[in-house]
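A single protein chain has been omitted from the complex, and every remaining protein chain is retained in its original position.
For chain A:
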Amino acid sequence: MAASLADAVAALAERAGEGAPLAGATWIMRAPLRREPAASAYVGIARIPELRRIDIDDRSVAIGACVSHAQLAAALAPHAECRALAQAAGHSANPAIRRMATVGGNLSTSAFAAADLVPALLCLDAEVELQIGGTGERMALQRFLAHRTSLEPGWLLNRVIVPRRPRRSAHVRLPLRRAGDYPVAIVSLAVEDEGAVSVAIGSVEPVARRWPALEAALKGDALDPVRAAARAADHLDGFNGRAGIEAPGWYRVEVLPVLVGRAVAALGRPA
């Protein structure tokens, strides 16, 4: 159990890629169910004070990697411009898992396609701070997602930075039951006062991503749920849905227009 960030980085470096960081443990403890081998060593990072902090100022929300989903949802409740992220953190999995699972784990687990925080953070233009090879690096979340499986061994995600801007946002998910299941598909939507629209899709493909074609189609539009759903239906071509136990790939794609409409409806009125 590392006591400081420096200790954790050193312990991971010492194990030269054979060790893995461990915080909420909700994914790692299920490795046997997925028939995956355990890492040869785990470095506990959950008690490192700076990874457990949420710092909110006028410009940004900085979220430590070991903040749990429940802590994040509670901290963001008063901040309307981060509503999509608060909804993602407050409705993923179930209450017990939300108390355990961390932000860093949700972003770092490349095999977990249904992570709720990823599309919410993508639509809010989040960046991540990493320790790679003993030095700090900051990069856009989208870039991190593209490179996280090929980073130098021993990397550690420290914090997630969400810029604060006047915007409305919403996070809509479709689980098989109302709660508790992995979502079939997720739509996160953010609309800035200037009319810019950000849309991110999760759980449909192996990695969450933005939907640039729909963002362009909705830019400057007077957003209406029915019209937005119709525009989404016109831009489904680029998706290749993943097959999974909850749903076949085609279904994950086909539900997107409805979820886009729900996300627009959930935005509410401009402040």
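Structural remarks
Operating definition for what follows: contacts are C-beta pairs under 8 Å (C-beta built on N, C-alpha and C of every residue); 3 or more make two chains touch, one makes a residue touch a chain; residues count from 1.
We take it that contacts and distances are computed from a predicted model.
This figure omits one chain of the complex; the name its UniProt record holds, of "Indolepyruvate oxidoreductase subunit IorA", "Carbon-monoxide dehydrogenase small subunit", "Putative nitrate ABC transporter, permease protein" or "Cell shape-determining protein MreC", is "Carbon-monoxide dehydrogenase small subunit".
From the options A:G44, A:P153, A:P225 or A:G249, the residue with contact to the unseen chain in the full assembly is A:G44. Checked against the full complex, the candidates A:G17, A:P49, A:P95 or A:G195 give a single residue touching the omitted chain, namely A:P95.
When the missing chain is restored to the complex, the residue among A:A3, A:A77, A:A179 or A:V226 that touches it is A:A179. Seen from chain A, the chain kept out of the figure touches residues 1, 22, 25-26, 29-30, 33, 38, 42, 44, 46, 93-97, 99-100, 178-180.
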